[in-house]
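Omission of a single protein chain aside, the complex is shown with its protein chains in their original locations.
Let's look at chain A:
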């Protein structure tokens, strides 16, 4: 069944080098006994393994990225298809719409479909890093989030929804070039 599984994937993603490369990288994360093709396609890799990838290691959103792309019921592991999905969204060929859609889901920390103040402040904390010296003070945070809502929250409901988010992102000149992960 493995070969039959593998072929369509290679055909679908329209870039077989990417998927073979991805498969190689994915197999490296698996224990030795699961590295055969059919087993690797069924295997689930826990988050700790994925997060140790050098491409994701320095990313402040790595946990969010994994959660968004995971399809397992407990949301704590990635299958090969999820992994491939992740890479295709972060590839050069993904459309800006797809990229912004997933960016929204990554930034939506509580998975409620909108970016509220809580999400935004967590986002700011992710962006400013762990260190004490780089963290923003409470008043700065409030000011910042007020400004962001002022700019992007078109319907003034105190949160940013997907269409508002995409409205902003579509005007950004360098979102598509930076929302990329290269394996």
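Please note the rule applied: a residue touches a chain if its C-beta (ideal position, glycine included) is under 8 Å from a C-beta of that chain, and two chains touch if they have at least 3 such contacts; residues count from 1.
By our rule, contacts and distances are computed from a predicted model.
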Identity of the absent chain, which is to be given by its UniProt protein name, from "CAHM3 protein", "Transmembrane channel-like protein", "Protein O-mannosyl-transferase 2" or "Dolichol-phosphate mannosyltransferase subunit 1": "Transmembrane channel-like protein"
Selected residue (touches chain absent from view) among A:32, A:74 or A:177: A:177
For chain A, the residues touching the chain missing from this view: 8-9, 12, 14-17, 54-61, 69, 71, 81-82, 84-85, 88, 90, 93-95, 97-98, 101-103, 105, 107, 113, 120, 123-124, 127-129, 131, 134-136, 140, 143-144, 147-148, 150-152, 154-157, 162, 165, 168-175, 177-182
